[in-house]
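Excluded from the complex is one protein chain; the other protein chains are retained at their positions.
This part shows chain A:
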Amino acid sequence: MLESNLELKGSSFTLSVLHIKSAELQKIRIELEEKLAIAPQFFLGAPLVLNLAAVAEQDINLSELKQILIEQGLVIVGVTSGSESQLSAAKDLGLAVIKPGKTVESKFINAPKSTQIVKKNIRSGQQIYAKNADLIVVGTVSNGAEVIADGSIHIYGTLRGKAMAGATGDNNAVIIAHRMESELISIAGQYWLAENLAEHDTDKACCIRLADESLLFEPLTF
């Protein structure tokens, strides 16, 4: 049986892309030196792909550009988004021509906010996450339990565990409980521990909300 001496396998790598925005090589050399001086070890020997989209219409000496980059200790593996002539010049220099990668556009999905209602006591070790919703608990949240919501949290019982409202950064979220003896409460990343709560009268219904980047305690009295 013949044993194969090589094997071809597909694999994907993360490569840094260097966008060339000017055909003036001397300027590029100076700017590059400045950039690399900040973190020389980071780029040393790093494989790079050149993106020529910005200079596709211009005449650029690829061979000289390659030389400049190699002198700086960078390893050029290919070029992308250049004109026909630029790309064929790249081929002659022994560089790979790479199809432009897909730029993922992050779309913020603004789905309507809903409400999740839980009618039981949340016991130690249990976790409830109301994704993209307000959370209403008709019961008590025990020590060691966690309730999390992207919106506000309302607890019609005692809050003893952890509560995190505005989990995805909603500054307008609030936490309301009939009694607040929480281990930790947090709104949009700002948090209080039990000792911060202890300064307030938490035996009665109260509301915690965010005001100017810090948490604010408000008794719910009318």
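The rule we apply is simple: contacts are C-beta pairs under 8 Å (C-beta built on N, C-alpha and C of every residue); 3 or more make two chains touch, one makes a residue touch a chain; residues count from 1.
Here is the rule we go by: contacts and distances are computed from a predicted model.
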UniProt name of the unshown chain, from "Molybdopterin-dependent oxidoreductase", "Lichenan-specific phosphotransferase enzyme IIA component", "Septum site-determining protein MinD" or "ABC transporter substrate-binding protein"?
"Septum site-determining protein MinD"
Sort through A:Lys27, A:Lys120 or A:Lys204 and give me the one touching the missing partner chain.
A:Lys120
Please identify which residue in A:Asn51, A:Thr80 or A:Thr140 touches the non-displayed chain.
A:Thr140
Pick out the residues on chain A that sit against the missing chain.
120-126, 139-140, 142-145, 160
